[in-house]
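First the structure, which I've put down as structure tokens, then a few questions once you've had a look.
Excluded from the complex is one protein chain; the other protein chains are retained at their positions.
Chain nomenclature is as follows: A, B and C, assigned in order of appearance, with residue numbering initiated at 1 for each chain independently.
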């Protein structure tokens, strides 16, 4: 019989939906010690919270997150609220002895990430930062190929994360566009993912050089009922200042490696709905991947005869690909939601074994350093070493 | 409060798994009158059945399918057993007043399909045949574009469904390779899907010309514990006759249209894991789609200036694409399993409204006519009209 | 010092242009014994002929083709006139002791092809039929891989040659659309290429089953000055009967092989400008190619571990790819015209060595048999063996 694992989900937005779906699926797909239970949900809007709880079958709900987190029956706190509140929620959860599962980006600053990590370490609870794209079979397999030496010495990481959802100048000034809530624009939202992939595949980043732009400087204030990706109704005719970047292009130097990297993130790349892309070039092989075709990985093997070399398109749906023995069958692709299921499976396995999952808040700290260094670099027009930023 | 809909699932194999997953998800993603309940599962292997029931949370189980079907608390019977038994199960279910949800291919013969349809019609129960690929947003959208006249008069349907999972001559003689169990090889398994798409997109098929091949004529008998796609252990050294096709290539004529079609199905197309592909060409536009990239649809609009015409790759992840407002967000792709969720949602909506879902057993009858005509055509070396086959 | 090879080109249309270009280039790119000399051009329109001759630097011209062919200073006759006249020109050239280089399709009938072959054999002159797509590095390399056994036993050839240049119902009734001039529609024009590739890659074709359609049955008569692909000016308001197919879909059986093939040709596939496509599936590997990306070949190697299998996209621009050591450099692609240059190089090499080039009029005969069998099959609704057609 499986152990029940009582979960409190803090937030009812888009991420709350995806996490609820995935918590319900994880123990069906994977063979785990734990059976997650959707115990209680926290939200700030009574109507949203009520329909969220009914849809997903939460046993209880509350509009007071501290009350939720401090309940004695909660085993794991899942933070899907805006970036601004991650730190307080995570620290409070750790102080109350709860395991912490937290959406990305980790938080607003390096010091906040350190505080989150320290609180969890001190309390002896699990900390997991949900850079779920690591858990995509193609990405896990890319790392496996690199670690097996199939790429040899790495020369380049060329990452990009491009979207287009705020190109309309009338898209309102949601919290994503205010630095005090979001930490940054695509630099934080998308760049944190891309930097996490660079670290996962190549190694720690040593220095950053960056340029940033804010193309639309003022936007209409959101109306009432504005949700994460929507304008809400009764949009205001008044405008407010956008205080984050619309695009950030980074050059990356790595520790312990001469590899040269780049990472272009933008919300102004028309037609790119969710284009999280990387190329990795090494002495023995190359890899290309893109989130919009997440079930595929292109691999070129330079050790083959020159005449038959070519980027081969591997469908990551075989039983011997990471995670896929548990899903469907060869050629049967998986979607976005499964990356959360895979992440939760790994996380719960770590919890069962008492090991630290990856990435965690220490990874968050490293990523925040890169993002902060990029911010300094763009403002000061110079290469910045990550260790400068604390 | 939603109405409970008690479901009996007949079968615990790969399809049993996918259906269980999808029944659990459908009322979370879509807003339905019904809440499906996994009431009881039927299986033929006690161990398999026991672990299946525990994993998916069925309330009960049985190794007697008639007992299961005739339970008064069952509202809908979901048939995921081998093709051979579809007819008996469906007819018995209808006779017991149960709604019937049935995996494809419909059954072994035109007359069986007729019997299934008649039984359901007589009993006044719902009949649904799960050609789920209609429910893929890209495919639904393809049909929408055609129905809006964006393609004009249709000239060609070029379909293919190619796989490679039995290319190894040592792959054992599972039930899929015996005509009495499966009806046919890829002609039935894959061709039924491809023909359903041709009908869905272009219209009824009038005549068929076909060629078939069986490349590997004898295969090792399966060992004990052989499951759907696996060889089992203790594989026998004895061999038996393959009695189905390994490949079938069809030419298609349509009713009420001069369109010329083709449909190549094979299990001997190396590297094609699950390549269900079509091209549709019309006087005003063209479409291309492939199941391995199921979130994409290529569309070429011939009404544009010649110089800017090109196949455009549409990501089917927008809120105004079929089904997608209920799933994730722009650029966040969905997987194989979601096509079942979409299908169940449509089916339950029909049940709530008292309308006939599509496709149903009458569609199964039409598809079986095409498959049977193809079989005659290949054997006799001549064009066969569907109406010849009863 | 190279030997001069005096060439007479019969025709000044699109093919006359391409051939002239290629004859001028061939001895610059390849190291040949012969230096082709554009000696004399034949044309039927005085103005066209005059500007053609001036542009390409022909030494002489004539509007009497027999006069041209019988000139004692001519070594090789290059036939780029409509299909209707191929046979008379080729036979007369052979009878006058000239080597014959002839555009495809070979001629209107099997017996004409036999006559052409016999005339050349009797005269001891070279006969070359210009199915130039064999000379594309990717296609030559595909054959090389097959002959090296990299694909193992062949299971499938899936060919298509799709275009869209006559979809407009007002496209005029040029000679291509009259059976007595062209032999057939895409069946002859495109199908001859596709069938040649099937034979080149897989082997001789034994039986054919086909369906054909003519979607636009009447078209405006062409105006004055109508050239190959153009309507001319003063297009007539009168209409005439289209007497060829607009599309032909074929199923193919092979000699000495159980391989099952298909070949769909059409001029009604919108957006397909020049889509000559094939897939070849074998027991050990698969190939995919398309003329619109003629420098690329996709290859999947089934002998690799399953998890790293994938269609690899080989750029055919390396020095060790066929023909490419003579062209540019790695990654520098070649265009349509180079396929003629390669073909002429091979042809002149055969001439120097006294060997028979390939394909020649005997190949033409085999191809005509398949096309004629397809025509019978479509009309009679039955499988036709090639040997039935003489």
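Simple rule for what comes next: a residue touches a chain if its C-beta (ideal position, glycine included) is under 8 Å from a C-beta of that chain, and two chains touch if they have at least 3 such contacts.
All figures in this text were calculated on a predicted structure; none of them were measured in a lab.
Though it is not drawn, the left-out chain touches A, B, C in the full complex. Considering the full assembly, B:308 is the residue among B:47, B:237, B:256 or B:308 that touches the omitted chain. Contact with the chain that does not appear here is found for just one residue of A:185, A:285 or A:359, A:285. Within the whole complex, the absent chain has one touching residue among A:269, A:294, A:367 or A:386, and that is A:269. When you scan C:96, C:274 or C:349 for touch with the missing chain, the hit is C:274.
Seen across the whole complex, the unshown chain contacts subunit C at 14, 18, 20-21, 24-25, 28-29, 55-56, 163, 165, 229, 272-275, 291-295, 315, 317-318, 328-338. Although one chain is hidden here, its contacts on subunit A can still be listed: residues 155-156, 158, 160, 162, 164, 167, 209-213, 215, 247, 249, 251, 253, 258, 260-262, 264, 266, 268-272, 279, 281-286, 300, 302, 309-311, 381-383.
Interface residues of subunit B with the unshown chain, by the touch rule above, are 141, 297-300, 306-315, 318, 320-321.
Going forward, only the chains that are shown with their structure count from here on.
Of all residue numbers that take part in the contact between subunit B and subunit C, over half occur on both sides, making this a same-residue interface. Look at where the CA atoms of subunit A average out and do the same for subunit B: the two points lie 36 Å apart. Each chain gets a centre from the mean of its Cα atoms; for subunit B and subunit C, those two points are 41 Å apart. Contacts with at least two other chains are made by residues 272 of subunit B.
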